[in-house]
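Report on one structure; see the data block that follows.
Every protein chain except one is present and positioned as in the full complex.
Labels A, B and C are assigned to the chains in the order they are written; within every chain, residues are numbered from 1.
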Amino acid sequence: MAHHVKDMIRTHPSTTRFDQDALEACIHACFDCAQTCTACADACLAEEMVAELRRCIRLNLDCADVCEVTGRILSRWGEEGIQTSVLEACRQACRLCAEECERHAEMHEHCRVCAEACRECEEACDRLLAA
Amino acid sequence: MAHHVKDMIRTHPSTTRFDQDALEACIHACFDCAQTCTACADACLAEEMVAELRRCIRLNLDCADVCEVTGRILSRWGEEGIQTSVLEACRQACRLCAEECERHAEMHEHCRVCAEACRECEEACDRLLAA
Amino acid sequence: MAHHVKDMIRTHPSTTRFDQDALEACIHACFDCAQTCTACADACLAEEMVAELRRCIRLNLDCADVCEVTGRILSRWGEEGIQTSVLEACRQACRLCAEECERHAEMHEHCRVCAEACRECEEACDRLLAA
Partner (left out) sequence: MAHHVKDMIRTHPSTTRFDQDALEACIHACFDCAQTCTACADACLAEEMVAELRRCIRLNLDCADVCEVTGRILSRWGEEGIQTSVLEACRQACRLCAEECERHAEMHEHCRVCAEACRECEEACDRLLAA
């Protein structure tokens, strides 16, 4: 399955303020985490014990929305201030969602996978903010 | 034209940490600003002098995305930390987009209207963060 | 609370293929319904009987997503083919979500309000497709 993130960075007529590899990894992780969190909310909803997964579902939905918008905003080469504050919101949403999913990772494998995607995205935001 | 923001706050089975009027105003302003910025980007794109409106279009698109996700996240009664950081990102995007649109408000009426929507949303975020 | 949909249609440098009033009503209904469905999913999630509201929550989330993207695409004056097929998907999502919400409108007032928003959006899409 092909990905085009790297090629789109390479062929943009402007130059990015970010390290290209860190930017590529972060855009990728944002869209990956948005998908994973959307799917995890749906999987939680299908569990018998859905009533105990309310906080997880809410965090999944919030995290999916924040990751998606962060992926979009990093795909546009706009204002540094907006990118930084969105990256900070994304890192925080990923951390909170990962912590919650990790709590029932042993019982629900989709939460284990989702926690992994959240941690990868948290770290990718971290690296881009540090770069 | 009916709006349902107030009714949805009133009928939610939980209670919100926010002042209900400030929350209603902010959710409303976020969706309104998302629409206005999306339309302003398209109007700018249709202007003869589109080449001089690049920064405005990018800010419109970024601001629309941030406002929309803020409106969604405020419509869910989730984590305070995520709501605060998203509100801060939204306030900033609205301020930057308003400043840019105000620069050509005399030449392009859609930018004048958009700047107004951005300022209203910036203030609504401000009030919700202060409350 | 001010709205800017009408002003943004009026100040766009191009002319729309749609009837302006029907377009304004539909864009407005799409964003209103996106907000209402997002809030209804969250309210359902907070109900004691959440396990019986799974289908409603899923429809709320799907409908919110489709309405939002329809509102965005109608705010850009692009391809007729894309606008038509998105309007058809939106009308269908609103109808299905309204039908489900109406089933428990007596028990959950947020579902009654949400069904109303969905029906308004369904009709607004209908009118725009017919115009």
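Keep this in mind: a residue touches a chain if its C-beta (ideal position, glycine included) is under 8 Å from a C-beta of that chain, and two chains touch if they have at least 3 such contacts.
What you are looking at is a predicted structure, and each value in this text was computed from that prediction instead of being measured.
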#### Entry: Omitted chain's touching partners, listed by label
A, B, C
### Summary
Contact with the hidden chain, among C:8, C:45, C:61 or C:101, goes to C:61
### Query
Residues of subunit B in contact with the chain that isn't shown?
41-42, 45-46, 48, 50-51, 54, 57-58, 61
### Summary
For subunit C, residues touching the missing partner are 58-59, 61-62, 65-66, 68-69, 72-73, 76-79, 81-82, 85-86, 88-89, 92-93, 96
### Query
In the full complex, which residues of subunit A touch the absent chain?
1-5, 7-9, 11-14, 25, 27-29, 31-32, 34-36, 38-43, 46-47, 64, 68, 71-72, 75-77, 108-110, 112-114, 116-117, 120
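Simple rule for what comes next: only the chains that are shown with their structure count from here on.
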## Note on the structure
Heading the list of chain pairs by contact pairs is B-C
#### Entry: Label of the chain whose CA centroid is most distant from the centroid of subunit C
A
### Task
Give, as an integer number of Å, the spacing between the C-alpha centres of subunit C and subunit B.
19
### Message
Give me the residue numbers in subunit B that touch at least two other chains, ranges are fine.
### Response
68, 72, 76-77
